[in-house]
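Only one protein chain is missing from this complex, and each of the others stays in its spot.
Per-chain residue numbering starts at 1, and chain names A and B are given in the order in which the chains are listed.
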Amino acid sequence: MGLKKILDNMKPAFSEGGKLSAFGSLFDAAETFFYVPNETAKVRGAHIHDAIDSKRSIFFVIIALIPAILFGMYNIGYQHNLAVGVPTDDIFGQFLYGLGVMLPKIVVSYAVGLGIECAVAQWKKEEVHEGFFVTGMLIPLIVPVNCPLWILAIATAFAVIFAKEVFGGTGMNIFNPALVTRAFLFFAYPAMMSGDKVWVNENYMDCINGTIDGYSCATPLGQLGAGEPVTYDAMDTIIGTIPGSIGETSFIAIMIGAVILIWAGIASWKIIVSTFVGGALLAYLLPYEGAQNFEWWEQLTVGGFAFGAVFMATDPVTAARTECGKYIYGFLIGAMAIIIRVLNPGFPEGMMLAILLMNVFAPLIDYCFIQSNINKRAKRAVK
Amino acid sequence: MAKLNTNSNVYTIVYASVMVIIVAFLLAFVASSLKATQDANVARDVKGQILSSVNLRGEADVDAKYAEVITENADGTFTANINGEQKLIVPLKGAGLWGPIWGYISVNKDGETVYGAFFNHEGETAGLGARIVEEWFQTGFNGKKIFMGDEVALGVYKAGKAPSNLSADYVVDAVTGATLTSDGVRNMLQKCIAQYADAIKAFKGGESKSCDAKPCCGEGQCEMADSCCADSCADCASSCDECGACKAEKECGACCESDNTNK
Partner (left out) sequence: MSLFSKENGEVFKSPLNLNNPVAVQVLGICSALAVTSQLKPAIVMGLSVTVITAFANVIISLLRKTIPNRIRIIVQLVVVAALVTIVSNILKAYVYDVSVQLSVYVGLIITNCILMGRLEAFAMQNGPWESFLDGVGNGLGYAFVLVVVGFFRELLGFGTILGFQVVPDCCYMENGGLYLNNGMMTMPAMALILVACFIWAHRSINKEK
């Protein structure tokens, strides 16, 4: 008996009035996971963007994230071996080590986030929206390796409730939930999120137990922030064999993801390109004072800049939607990120804050462009 | 009596004047009668901070202990008498990451080592920079050395980041994750202690200029002969070869001046 028949047979139990109707949303999510839904959008009042269901577009984002995920796992193992003093040529072994560290984080992020989303969806009697699939994958990638799991759980819960559900669920949020998670972690538990001890993992069991016995090792931005010479070459920052948050270190892996997203038409190339342009301009204009071994363009390859530009800034819900607005939005994100990094002594990394700030302004940017458009057309009509 | 026209100009002005006068008297009365208590409170708070800098934290009767132990000096420093020993307390003011930081540091009679320290802040990050008020950080200064030659070498450094010419005696570990506040503490220490360096020297120097006192010079330098001790070891010649005319090692210092007096 085919899968479709099995699902069809199970359906009545999960519908209204059925025995398992409390889990109706969950069943609905699972069913549309496998098969395209039968309903079409109502004609009145809908703005149709694409023929594909949003689940498919989300899948593309996950696929685009895979290079960063795989490299991130390898890098965890690599940095660990480097720190412990063991030879670093065992590629597969290092990857497995990183996998062991990452997996609990991924599980926690999805479990907490989806748990809350399902509960809310059931309470409101709507279907579970799959927007969290992307957020759930992004969250483990933007935290340092030694972040304890229970802290990650609290932060995810906070972000899902206060940055998403309170506003009305997926599609209604102003702020990027993955970044709100990170912002909450940064402000609530600063000792776990920055400094020198959080970037290299000594024992992956520590990660689960949440102990901080980390090897002391600074990231390039950490070194720049403290005015110390940078001990990593430009090539290191591009390939990604530097300490940092799990997914953000490898420029190459992120670029592969960017290519996938642009080719599939999921992410807007305008935002990505304008973010890099804005960042490059400000990086050129605002060099770090007395920085050694650091080119101005390396600003674009270190820290969370590339990752934020490709995966966070392009989130369609929170970004600007007008085509011209996207240029301004991306440019300002890149510019602000560099300004915060260089000029503010309290924040060595500025990408998270820059994107959250521009999330607030995105509707304003759109409004300005739409208004000017309306005014232009009004003038033409009068003539 | 006719009803007062509460909206007339005359009434309004009279009303306002009477109200102002009454309120002014009332507030002046309250302020002046409470002023003494308030000033005592402020003074007591400062006294508590100064006592903390000589490791007398959490005293039950701050005023009494302060009166017993501390005397104020004209130049803004304080002298403390702890179990018969004298300590000099230097006030510190500086800038942290988000706002001002301040404190007091007490120096032993040898003019070289720290007896205790106290720090406070207005708005440093809770859990990070704010930890400079915690006792463990402040007592970390006890016994540390201050001066290397004439420079203030005492500093707060991140683990492993202290300049290599400084032994551990000069280094206090920074608060983990609070680099900038710790840098602020270091700058404050170096700037403020330098301002009071003369006072510390005078404190150390004391009254007696007896040269039977312990050698004031460092390694490879000679003890002064008879009369006065030089103010700092830089005044001693580093070897007899420099003077040429001197006869014995012990007389090195004397031979540097032609009229046989020390500087």
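The criterion applied here is as follows: a contact is a pair of C-beta atoms (placed from the backbone, for glycine too) under 8 Å apart; a residue touches a chain by one contact, two chains touch by 3 or more.
Note that this is a predicted model, so its numbers are computed, not measured.
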item	value
Among B:Val30, B:Ala64 or B:Ala168, the residue in touch with the chain that has been omitted	B:Val30
Touch with the omitted chain, as defined above, among A:Phe71, A:Tyr97 or A:Phe184	A:Phe184
Option from A:Gly77, A:Pro148 or A:Gly304 whose C-beta touches the chain left out	A:Pro148
Chain not shown, touching residues in chain B	4, 6-7, 11-12, 15-16, 19-20, 23, 26-27, 30-31, 34, 37-38, 41-42, 44-45, 125-128
Touch list for chain A against the chain that is not drawn	148, 150-151, 162, 184, 187-192, 209-212
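Note that only the chains that are shown with their structure count from here on.
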item	value
Touching residues on chain A, where the partner in the complex is chain B	190-191, 194-197, 216, 225-226, 228, 345-346
Residues of chain B that touch chain A when the two form their complex	97-98, 125, 127-128, 158-161, 176-177, 179-180
